[in-house]
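This report refers to the structure that appears directly beneath it.
Removed: one protein chain of the complex. Kept in place: all other protein chains.
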Amino acid sequence: MNRLLLLLILLYTHPAYAEYKTPETIFDQPDLQGIWSNATITPLERPYNAKESSISKHDAQAWEQQANAYISISEQPIDPDAPAPKTADPAKGYESFWVDRGTNLAIVNGAIRTSLISYPSNGKIPYRSSAQSKLQIFLSRFISGFDHPEQRSPGERCIVGYGSSGGPPMLPVLYNNHIQIIQNKDHVLIHVEMNHDARIIRLNAPHTPLPAWLGNSIGIWEDETLVVTTKHFAKGQDCRASMTHWFCMSENATVTERFTRISDSQILYEFEIDDPESFSDVWKGEIPLNAAEGPIYEYACHEGNYGMKNILSGARQQEAELKQ
Amino acid sequence: MFISERLFLVVCFIFCTSHSFADNNNIPRLPNGKPDFNGVWQVLNTANYNIEPHAASSAMSLKDGPYGSLPSDEVVSLGAVGSIPAGVGVTDKIPYQEWALRKREENKNNWLDRDPEIKCYLPGTPRATYMPFPFQIIQSEQAFFFAYEYAGATRNVFLSDPGPAPIDSWMGQSYGQWEGDTFVIEVTGNNDQTWFDRSGNFHSDALHVEERYTYKHPNLIRYEATITDEKVFTRPWKMSMNIYRRQAEDAQILQFKCVEFVEELIYGHLRRNHE
Partner (left out) sequence: MRSIRPSYIILSITCFLLIIISFQVRAHHAFAAEFDANSPVKLSGKVIKIEWINPHAWIHIEVADESGSSQIWMIEGGTPNTLIRSGINKNSIKPGTEIIVRGFQAKDKTCKPACKANGRDITLSNGEKLFMGSSGTGAPRDGTDPRELKR
């Protein structure tokens, strides 16, 4: 009996079975501080051929191998005498050395996820038709809409990071997926690398009802989970797009985020979008934030935005040539 | 010395030391004992117009008139809104090298084209400190961070030596250490694109800034910055000013993402059918 008791005690206190106890800050609050990355190759919405919300390790390995194949292809030397790329080739934009999108699928509660969206159960954004139309118009502007700077996306304009990098919800993109969390007694700061955005979350405070590009965020602690509610989005942040995800919502959306530290090196990040104007249901997602090597570097975007000038001047140049 | 004189001196000593002792202990502190600079702060001076002492004047951008300078055509419609208030300055005469002084005057005369603030470019250090906008310090035992309302500029301060900055940047690389109750920040890795103010005062990429933040009162920081740049100045020089704590409903920074406000200025001539 004593041996049995001893065995039970050992099992209960073994790290594998004991629940993780979040360390505390000097202000006696759960400590989420540090530099974290949400980089993952799991897409926001479930690919059409993935029927389940999670897959086996074997299938995940195949997926990851295929997705990462571009890195080794990209790193191969090129014959110095090889000609210019053919116009028929798909135009690849970047060498892989500029890219840091992660190499692994997201694992949440032990399950290897096929989408970051966890609800609805089909892993898809539950659009209303009006939001779907808005999205189509927004996406068409990537190959048109060169008349005015306002026609370009907020990311191209260097107002916010592209692809909802700064959110909320904060989503992984092709690079610079780092955030830094700092906590004092009554604020939590989330410093998002793109677009050098400081999300200052005031704890136990009312919303400031002024529209802002990343909305206005307030936070409360529920046990060891930081719950952040964001409202009052500026209209320009309606639509967001990256290489792997795109969506539109309204400025009246409410985004709820939950940050729970589940190990020394991981925070579980959950989000919910509530926007009856745009969606027939709420939609939710889960993304692991992994401890990352810092620091976060300056992302001064507007100051170096040759791209915006080139887009507009190129369109004017082509118009002038057509007139001749 | 008579007993009454000695007693007077003792009483004075006790009073003076107890007064400064009380001030020193009334400053906010973190649980680890370090001064707590958390809060929203703002200067109340005119340094962003001109860090040197300056009289009031009609405008930043001037042209010659029959009886002295006049506001230039680009700004005359602003009237008094575009006028410059007087300021006692936050530094003395800046010790420019000869060529640099000529360049400063040239910058001043081409203010509209050259001042990075006009294009909503990041302000750099130390200018971010005295922009006419508040900033917030978020400080914990392991981090020290500045969030500026102007252009959403940010500055994380390393608390252990990060080594040389890998590239130059607009806000520089900041490394902070405590000297007693003063927080001292070395800012290196600055690019040469920022100005010190609207009056054309500039620097090169050799700029080194040493900032010192010291509480004088729970709601008042005394700020000093020593500027070193051997490419531009003949010697290091210093600026100093007060920074005041914002309180109550003012104790938050709002959003001033001015990039969208300057798109017409920067890209307007590239719009379709631009006249």
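By letter and in written order, the chains are A and B; residue numbering begins at 1 in each of them.
Please note the rule applied: a contact is a pair of C-beta atoms (placed from the backbone, for glycine too) under 8 Å apart; a residue touches a chain by one contact, two chains touch by 3 or more.
Here the structure is a predicted model, which is why all the values come from computation and not from measurement.
If you put the hidden chain back, the residue from A:3, A:21 or A:86 that touches it is A:86.
Although one chain is not drawn, its touching partners on chain A can still be listed: residues 43, 47-52, 54-56, 58-59, 62-63, 66-68, 70-72, 74-80, 82-87, 90-100, 103, 142-143, 146, 152, 155-156, 158, 162-163, 173-176, 193, 241-244, 293, 297-301, 303-308, 310-311, 313-318.
With the whole complex as reference, residues 164, 166-168 of chain B touch the missing chain.
Assume only the chains that are shown with their structure count from here on.
For chain B in complex with chain A, the touching residues are 30-32, 38, 120-122, 136, 138-143, 145, 147, 152-154, 156, 158, 162, 166, 169-171, 193, 252-255, 257, 259-260, 263, 266-267, 270-272.
Per the touch definition, chain A reaches chain B in the complex via residues 25-27, 33, 146-150, 157-160, 180, 182-185, 187, 189, 191, 195-198, 200, 202, 208, 210, 212-213, 236, 295-298, 300, 302-303, 308-309, 312-313, 315-316, 319.
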